[in-house]
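All protein chains but one are shown at their positions in the complex.
Naming follows writing order (A and B), and every chain is counted from residue 1.
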Amino acid sequence: MSVLDSEVFQAFSTYAAIVGVKILLMGPLTAYYRFTKGAFANPEDVALKPAEERKKLLVTHPDVERVRRCHQNDLETSVPFLVLGLLFALKEPSLAVALLHFRLFAGSRLVHTVSYVGALPQPCRALSWMVGMGVNFSMAYRLLSSGLML
Amino acid sequence: MSVLDSEVFQAFSTYAAIVGVKILLMGPLTAYYRFTKGAFANPEDVALKPAEERKKLLVTHPDVERVRRCHQNDLETSVPFLVLGLLFALKEPSLAVALLHFRLFAGSRLVHTVSYVGALPQPCRALSWMVGMGVNFSMAYRLLSSGLML
Partner (left out) sequence: MSVLDSEVFQAFSTYAAIVGVKILLMGPLTAYYRFTKGAFANPEDVALKPAEERKKLLVTHPDVERVRRCHQNDLETSVPFLVLGLLFALKEPSLAVALLHFRLFAGSRLVHTVSYVGALPQPCRALSWMVGMGVNFSMAYRLLSSGLML
C-alpha cells in the first residue's frame, strides 16, 4: 500500500483542505469589509458611483487593513504549513503524532484569525501565532532529522 | 501503477507549471513598471542616479501598485490552488472532472490578470476571481467529502 493511501496522508488531506479554505475565506472577508466600510483600492471598483463620491471611496480603512494583515500572516504561516505538512506526512509519522501537529496548527490559526480580526488583547494573537510557528518548525525538524541529502 | 503516473497527475503537473510561471512572471512585470514609471522601493536601487533625482524615484506609482495587488491576489488564490489541486489529483478524480477544474482555473486567472493590469471595467475582474475561488472550493469540498480524518 502506498503512503499516499495511509491514514496519516488522509489526515493531512483533511487538514490541508480546512486550512486552505480558511486562507481563501479571507478574500471574501476583505471584500465584505471593503463594501461595508466603503474603502476600495481600484478606480474601476467604484466606477458606478456618482463622480463626487468616488474619491472618498478610494481610501484605506483600518478595519480593511487589519483583515489584510491577517490574510498576509496566513500566507506567511499557513502556506508553508501546507508544503511542510505534505512532506512530513510522507515521512510516515505515527498517526497520533501527525494528528497532534495538524490539530494544533488548525486550532492555532483559528484562534489567530479571531484574535486578529476581533482585535483581542495581546497576547492572544502572539501566542496563537507562536503555536502555529512551533508546529511548522517541529515538522521541518523531522524532515531534516530523517536524513539530510545536501 | 502509481497515482503519480496517472493522466490526472500529469494534467495537474502541466497546469501547475502554467499557473506557477504565471505567478512568477508578475515579478519581472513589476520590475518593468518600476523602471518605466520611475518608482522604486529601495535606496540602493537608485544609487547610480544623480543625487537630486534619487528622492523623486523613491515613490509609489498607481500602475506599479496595481501590478503588485494583482500579484498579491495570485498569492492568495493561485498558491492555494497549487496545493489543493495536488491533493485533489491524488484522490483520482476522473480525467474529465480534473481537466474541467484545471482549465477553468487557469483560464480564470489569465482573465483576472488581464482585467486587473489592464484596469478593465468591473465585473471582469470580480467574475474571473470568483470562478477561480469556486474551483478552489470545489476541490476542497472533494477533499473533505472523500473521507474526513480529524
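Just so we're on the same page, contacts are C-beta pairs under 8 Å (C-beta built on N, C-alpha and C of every residue); 3 or more make two chains touch, one makes a residue touch a chain.
It should be emphasised that the depicted structure is a prediction, and the values quoted were computed from it without experimental measurement.
**Q** I'm checking contacts with the chain that's been left out. Which of A:Gly38, A:Pro80, A:Pro93 or A:Gly107 qualifies?
**A** Candidates A:Gly38, A:Pro80, A:Pro93 or A:Gly107; residue touching the omitted chain: A:Pro80.
**Q** Over the whole complex, note the residues of chain B touching the chain we left out.
**A** The list for chain B reads 2, 4, 7, 10-11, 13-14, 16-18, 20-21, 23-24, 26-28, 41-45, 47-48, 71, 75, 79, 82-83, 86, 99, 103.
**Q** Need a quick check: the contact residues on chain A for the chain that isn't drawn.
**A** Residues of chain A in contact with the hidden chain: 2-4, 66, 69, 75-77, 79-80, 83-84, 86-87, 90-91, 119-122, 125, 129, 133, 136-137, 140, 143-144, 146-150.
Convention: only the chains that are shown with their structure count from here on.
**Q** Let me have the rounded angstrom distance from the C-alpha centre of chain A over to the C-alpha centre of chain B, please.
**A** 17
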